[in-house]
Every structure is written in structure tokens, then in C-alpha cells.
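Scroll down for the structure; my scribbles are underneath it.
Removed from the display is one protein chain of the complex; every other protein chain stays in position.
Chain lettering (A and B) follows the sequence in which the chains are written, and residue indices restart at 1 in each chain.
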Amino acid sequence: MNYRLSTLFGLGASAILTVLILVGSRNLQNFDSALFGYTVASVIAFGALIFRYALWLQRPATRTYWKRGWQIYLKREKFVQNTGIAAKTFAGNILAQSFILKRGFKRWLMHFLIMWGCIISAMITFPLVFGWVHFELEGDIGYRAYLFGFPLQLMQGRSITAWLTFHALDITAIMVLVGCGIAIHRRLHDRGAIALQQFLLDFVPHLMLIAISVSGLMLTASSLWFDGYMYHFIALTHQATVIMTLFYLPFGKLFHIVQRPASLGVELYRKRSPEMQQAECPRCRTEFSAQIWVDDLNKVIEKLGFDYTLPDGTKLQDHCPQCKRIMRGISYANLPDVNEPVFLGVRAEESKEEVQTKDNV
Amino acid sequence: MSKVENLEKIIEKFGPHPHDEPIDGWQADRNIDKVVPTHCPYCAVQCGMNLLVEKGNLVGFEPRYDFPVNEGRLCPKGVTAYLQTHHPDRLLHPLIKRNGYFERASWDEALDLVVSNIERIQEKHGKDSLGVYSGSSLTTEKTYLMGKFARVGLQTKYLDYNGRLCMVSAAAGNKKAFGIDRAANPWSDIPDAEVLMIAGANCAETFPVLNKFLWQQRDRGGKWIIIDPRETTTARQGDLHLQLKPGTDVALANGILNVLINEGFTNEEFIKARTNDWELAKQTALKYSPQTASEITGVPAEKIVLAAQMYGRAKTGMLLHARGVEHHSNGVNNVLSYINIVLATGKIGARGNGYGTITGQGNGQGGREHGQKCDQLPGARMIDNPEDRKYVSDVWGIDESEMPGAGVSAVEMFQKMREGEIKGLLSVCNNVMVSLPDINKVRQALEGLEFYVCIDFFMSEGARYADVVLPSTTWSEDEGVTGTGEGRVVKINRASDPPGEAKTDWWIIQEIARRMGRGKFFAFNNPREIFDELRVASKGGKADYFGISYEKIEKQDGVFWPCPTEDHPGTPRLFEEEFYHEDGKAKFHGIEFNSPDETPDEEYPLILTSGRVVYQYLSGNQTRRIGFLVDQCPEPYVEIHPKTAMKLKIIDGERVKVISRRGEGVFPALVVKTIRPDTLFIPYHWGEEMAVNQLTNPKLDPVSKIPEYKACSARVEKLPTRNLPVLGQKQKYVKGSELEKPNGNRKRQGKGK
Partner (left out) sequence: MKETMFIDPQRCIGCRSCVAACRECSTHKGYSMIFVDNIDRRESTATMPTVCMHCVEPTCALVCPADAIKVSEDGVVMSALKPRCLDCRNCVNACPFGVPKYNTEMHLQMKCDMCFDRTSEGLKPMCASVCPTGAISFGSYEQIVPLRRTKPVNAHTFGEQSVETNVYLMLPTDAENVEVDGCGVFEGRIAVDEESDGQESWMDELAGETNKSNEF
């Protein structure tokens, strides 16, 4: 692993984000200094995330896939088609997550709520924090939103759009809460999940999301109904939970958020592989995968320091999974026993005789 | 009247459809309300298992580690057994056949129809014009009730059960030689035997969990001698395989006895003290030198000698046999000739020294003890013995003169149906169109009946011919005891309620009796009451259950009969002191070799034998509906040796026609070296045109009346066309909703290849 390179990537990412914040907020003109803590945390977390991502990409298998994915995507004659496939996969797998639906409706609902709750929240809060978006009161009529300092449409103070805009975070908080509720319920009841889960990996992220959502909702409640009772304390708590989550991102379960889009490449690879030359199992002559895929895998395995070369020059991984199992079975069966080959039963002697007669002929 | 006219419609509606998941799908987050300890519904090992119940539904199983026989082990049938209970093919309502279609009816309507037809037939043609054909997968209480119902309710002498197709040769042989019909040793004796001789039993596929004991014996350095025409899994794992020609067991056993005598391995002391008629057996055996035996059986003479030496030299040894020996027109002789070996070496009646027949059906042992055999009364009493008749008549509260005499065996009963002597049939717990030999003749018999009522929980191939089908319960919906293959009486417990309007078999039978005005003899409210009467009825008989109670079974993990008194612990091992003939001695028999009814000739040059596969159970009515099992073995096939296949130019997987004197069938060829070149093998679990029993020989053993399933002459023909269904093509899995029956959300479709 090349940590230096990854560190450089991380630092670079933080730097770029800082510049973007400076530019987007018109030299901090639109920047809300109350959100300074958030901003610093975001910049650091972003750098850490990129550092981690760069490290991840250095795994031999990941790098091979990464390279191969782009290679296939950028093939000139297929570019348009590939973009189509990628868009469709993105819609199906990333936006709608149909593959989770196949694992079960409840799981899908849970994940859908949490994911969209978080994404929408992030899309609202980060631009606000970075000063990329801000609102200005225009007389009695309503608010005007500014994006990177450019004015957008005026919103009526009592319009539905305005209500939705100002309460969007409450809605997403509720989505996240419901999703986490389902997830925790499952984790407490599903015997499979109970057996495998670890508190730090599987519960902590949910608890953090719940803490963010609850403290966020309490902010709304405090300002709406309780005249800002304990507002600062709640705000501080909220900030603390958010910052903790941001720092948790690169390390725990939540890393899959940035990792998952890589499945686009895999999907593309898979969609394209039927057109490619297929790998044929040298033993049973069944086509079981694309040749390029098997070749890539063999290279990765080699890079990792394994050598599965068989006496006949083929690699073990050239064989289909069933043949690998059967080959092992045959090796076992042919082991010399004290009396006779293990599996052959009483025909061992007979067949030896017959082999001999054949040799004589 | 009983023709099947709309077979496709019936199959579409009632299956068999493969279905492979619990009632509400596979779920990992269940709240199990109840864990019910019980036993597997299938073979005679009667493995213990725990059933998991959630909201009244059977949703899974858990190994029952504390049951001493299997210690949690199960075969694939046992693992998937619970899936049959909520299967969408279950019969939920009484069905009456009108214009060739089964239509839903109320219980009153259906039962009244049954009773009016029974009464009409019996009035017109006499009491004996009605036959009752029962089964051995029923609990012992129900088998007892069936015997009582036929004799007291219907007052017919024609009663028999499907154990007749199973192990009656062993029963008859055991009775002749030992005076009692039960496995001599508990299975826990097997590991103590230095050598095991296993004849005609592919334990690996037919009694998988029994292998636990076999391998324990192996781990202690024990040896196996396997006698089987096929190199089955058991034979492959064994130390010595005698691959004999089907139906030549007597010659082989005599050959082995010959060597035992000549090499001085006989136990003269034992023979003198505890047996009779040794000279008879000795003189006969001396005629069968290893060479003579080798010529008849096709087993190399030196292997016969080796087998005798291995068995003779060993200090302890057990001999086990099963259907391969018994399913012959000389089945009883086969059994007796093997018993001669056991008695001559004195390897019986002690720890590690013993003999056993491995019963096939779940309650094969219990089901044959309490009076549903055509010539027996409860407690293994004989119906033609005046004392026994008197005793049982008194228990039942009838006059001895009212007790019908002995009837005829199963195959003969169907013969009588064809001849018109039996006009009506009540069958429960069997599937005649799969399991009887020569089913084309059986079909004629069923079609000629005036009235046929069938009690079952799935629409079996046989039930399709019925006029009325009454829905009953699976094993998990009722309680009662069964007798395992080692003579241990265990208890099945109720886990869930019957679905729809299905009722327990004992309720149905009693209700018919009540409507016939015989209700006073059938006023049992639960299986325990039946069991209590059974205990009394068996008291003093050979199979004495008097000292057995449900509580004792639970406390002792089963009770071995005979158990004559309440403080008696049961009898795990028989013959330790004496045998059950009147003089306390066992009997030798001089048995001459007779070839099977059919021997290969020019027209039919091959020997066809039949048997089972591990994934299916008996007639397959239960197992052919469970997706997992269907996937593993979707259809019957014919095993052919490559030499024979090459001669006939048959390729592996090709569909070929197998023809015998009685019929023909088309089966895919499985070209394997594990079978004798002169032998064919077809598993028998399927019906109609997939049945090997279109071909098998209905010739009966003169004593036990068992049909000759295991040897008939046949030939194989290449088919002119290959335009036939793809081999092993998976059947589409059925969705519960497609049948408008309650079922779950998540469905997995079969993945066609």
C-alpha cells in the first residue's frame, strides 16, 4: 500500500474543497460563522474519505476492476450504449436499489428511507454550511435563495414550497428515524443478523443517525414551540453528532456509500461480458465466465503471491467451481489406502486386472 | 365406475406439485412458540426430531440431539419432512367423484355416501364383498383400529396391509426359526460386532441414519460383508462385496454355511443346547460347495470362502438383511438360509452377536403386530387359533362366532377384486398404483370395483381411482406410537392442527362405523384411549404391549416390547436365554435353492430388480411433492452396465424401453459400472407410466405371500424416436396462490436449467 500517495490525494481533496468553499461563498461573504465547526469537520472528513478511497483503490483486485471498468466504458464504438447501460444501472441499482428489494421488501424499505433521508439532508445542509446557498429576507413577501451568490426565484413566505423548504430536514429526519427503526428491529429479531452483528460496526452507525435526526428535530421543536428553550445546547449536541458521523464515514459500515457506485463498473463489465470470449472449463468444457474476467483474476491472484499452476500448465482458477470440487474429490479418491483406493470399493482389484490386460494388448 | 377420466385435470389440481418452503416462506426472524419432540414420519429408524411451531404452523425442525438412536442425525427426507404439512397439495375437504371430476363435499354428504355404498354392497353380496387395505405408516393405534374396524365394523374377513409388500418374508422366516417376529438386537449392539454381514440392504440409501451404527462399528475396526447385486454405496464402503445374481441368496447362504462347517467355524455347543434340526440344514448345506454356489450366484468362490472365514473367525458378528432378500417368490427360504448361518455360528442373543431384519416402513414393526394382517389379531395373535380368537373377542365385546376368519394377502385381494369376489374397497395409508406389482392388473381391479373409498392426505396415484376421497392428517397433526425396526415403541406427538376440514384417520373410521350402527365398539375420544384398549388386547400375546404407557415411552426414550407388566423395563435384546418356540429352542431349516420364478431367456435376457433411492420414500406420495427431493431425483431411471449398454448401443442419458412379460416402460439409462452386466435396476417410487411395477412379477412367496419385486426377466430396447422430454428437466414449482390455498409471500421459482 502506498500511504504517501493516498495521503497526498487526501490533502489535495481537502484543499480543493476549501477553495470551493471560499469561491462558492464569495470569499466567505455568504458564510455563516456559526457553522464554522461543521465546515472544518467536513473538510477534514472529506480528505480522510478520499485518503481511504485511494487506499482502497490500491488493492490489486480493486485496481484491476477499476481500470477494466473504465476501459470497457470508454471503448469508442460502445460509448453511447455503455452510457445507457450505466444510466440504467444507476437508476435501478443506486437510485431504486432493486437488488435490495430482491433480498426482501422490509430491507429495501429500510435502506431506501435511510439512504434518501441522508442524501436529501446532505444536499440541503452541505451547500448551506459551505455558504453556497443562503437565504435573504425580502420585505414581507418572503425569502430569496442565493446559489453561489446568484439569486434564485422568490419564495412566498406561506407557500407550500416554502414550508417544504424549511421543513425538508424534518421530513428527512423522520425518514431516517423510521428506516433506522426497521433496521434495529431486524437486528434484534433476525437470528442470522443477531449471530453476525457487532455493536461497533452494525449498531453504532444507526445510533449515530438516530442521534442526528432526533437532535435535529429537537431544534425545530425548540424554535417552533418552546421559544428556543435550550436551543444552543441542542445545536451543540447536533453539531457534535454530525461531526462524529462525518469522521466515522471512512472507516465503518458507511464507507459503502462511496464504495457502492463501483458496482456500476462491475455491472457494465458483466453486461458486456457475454459478447466477449468465454472461458471454458478445461475439464467439463462448460463456459462459466468471460475469459478476460478469469485472466484478470489470475493476474490478481499472482500479484497477491499465490501460484495455483497445475502440472498441466492450466491454473486452478481456469476450472469451473464444480470441477474444482470434483477434482479434489478425485484426488482424494485416488489416495492410496492400506487396502484399496478409498472410493472404489471391491472393484479395485478387478479394474487393476483389466487395466493390466489392456496394457498387454 | 372408478375409472380415471380426467387425469391431467386431477394432476393439475392435486399434484404432485413440487413445493419447497415453509408456509410463509423462509424467514430467519421467527418467534417459535412451541418445540414438539417427535419422530420422523418415514422409515423404520424413526429418528427423533423436534418440530418448531409458530402461531400454530409448522415452520421448521431442529435436531433432537438427546434421542439415543439418531442423536440429531436425519436423512434428506427427514430434514424436509415438515414441508409436507402445509403443502399446497394437501387435501382440505372430502371429495366425491362426479362425472370424472373430484368435487368438494361436506363430511356428512361424503360419509353418508360411503356408508350407503358399503351397506348396499354388503347387503347384496355378503359381508365379505368388502375389502379393507391398510398401511404401516399409520400409528400403531390406527393399525389396531383398522383391524378392529374390518372385523367388528365391516365384519369382513378381507383385510390386509401394505407391509405385505415390505418385510413379511422376514416376519414369516423369523417366526419359523425363532418363534417370534422381531429384530433380535437393538441397533446399539451393532458397534460391538466385529463383523457385519449385510444382505440385500442398501442401508446408505434406505436407512441412512442406521449408518451411524455401522460406522461406529467400523471405527472400532469392524469389517463389513455386503451381499448385493449392485455396488451400492454401502457395498462400496464395505470390506467384502458379494455381488450375487438377484434371487440366488439361498445358494450363497448355503455356500457360506458349507465353508463354515468344513472349516470348523460352527458352534457345536450352541447348536446342541439351543437349536433343533441342525442335521437337516447341515446335510443340505454340504451339497453347496463354494464352487457350486459360485456357479449359481456368480460370486467368485474364493470370495464366498473369504466371507465365511471373516464371519466365522470373528468373535462377535451380526447379520442384517432387508428387502433385497425378502422380495422374492422364495423370500422366506432366503431368510431362513441366512438364519441358518447365524444359528450355526451361535452369533445371536448377546451383545454384539445378533441378527436383524431392517423393517422398511415407519411403523413396519408396530403395524404388523396388532391385527391388520389378514391372519392376525392384536398382540401378534393368530386369527385361526381358538384361544386367541376368544381372548380378543372378549376384549372387543363381541361373540367369538362373529369374528371373521383369515382373509387373503394384499396381492391376492386385488386378484379377488378382478375376479369379482370383492366389490368394494376401503383403503387408507397406501398407494396401490405405485407399490403393488404388475400395476396394469391392479388398475383393472380398481376399475372393476363398485365402490372405492380412499383416505389420504395427498391425492395419491391410487386415490385418483376412488369414488370418494376423505382428507386425513399428516404425522405431525396427530399423536400415537410407532414400533421402530429394532422393536422400540416410540411416540409421535401432535404439533399442529389439521388444515381445512381434514380429520384424523381414527375419527374418520369411527365415524363410518357409527353411521353403520356399530358405534358402540368405536367410542374412542383420543389415541390414548385406543392405546389403552390395545394394551389389553395384546396382553399375553407375543407382542405384549401391556406394560407400555405413553409416559414410560417418554421417560425411557421408547420401550422395547415384549413388556408384559407395568414395572417391566422392556426387552431390548431377545434370545439371551431362550427362543420363542415352545421348547425354547430355535429351529434350523434345510433349504434347497430354487431359482426365481422367471429366469433370463433369449427373449428376456436380463434380470430386472427394483429398489429405492435415498431422496424418495416408498410410493413417493409424500416425497415427490417436496421440491428439494424432486430436484435430486426427478424421475426413475434404469441402471445398465456399460458392457450391456455398449452391446445395445445405448448411451448414458438416452431414453430406453424396458420390457417384461407384463408391460413396458420408458426410462432414461444410467450407464454405470456399479451393477452386474446381467442386471437392470429401476427405482420404484413413481406411478402410472413411470412405474417399474408395470414390469414386476406378481408371483408370490407361498408362505409369506410377498411378491417377487426383486427379480424378473426383462429386455431393453432402443427407442426409434428421441423426441422425448429432456432428461432431468425440472418441474415448475407451484405457488400456493396458484392453487387458491393459504400460503406465503416470498416464493422461489424453480430454476430451469
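In this section, a contact is a pair of C-beta atoms (placed from the backbone, for glycine too) under 8 Å apart; a residue touches a chain by one contact, two chains touch by 3 or more.
The structure displayed is predicted, hence computed values, not measured ones.
Although it is not drawn here, the omitted chain touches the following shown chains in the complete assembly: A, B. Checked against the full complex, the one of B:53, B:75, B:244 or B:656 touching the unshown chain is B:75. Of the listed residues B:614, B:656 or B:716, the one in contact with the hidden chain in the full complex is B:614.
Touching the omitted chain from chain A are residues 56, 59-62, 64-65, 93, 99, 102-103, 190-192, 194-196, 253, 256, 259-260, 262-263, 266, 269-270, 281-284, 286, 288-289, 293-294, 297, 300-301, 304, 306-312, 314-317, 319-338, 341-345, 347-348, 351-352, 354-355, 358. The omitted chain makes contact with chain B at the following residues, 21, 25-28, 60-61, 63, 65, 72-76, 78-80, 204-205, 208-212, 214-215, 218-219, 221, 231-234, 236-237, 614-615, 628, 631-634, 637, 642-643, 645-646, 651-653, 668, 670-674, 727-728, 748, 751, 753.
The criterion applied here is as follows: only the chains that are shown with their structure count from here on.
Note: centroid distance chain A to chain B, computed from Cα atoms, is 57 Å.
Listed in rising order, the residues of chain A touching chain B in the complex are 104, 186, 189-193, 339, 343-347.
Only residues 28-31, 231, 235-241, 243, 673, 746 of chain B touch chain A when the two sit together in their complex.
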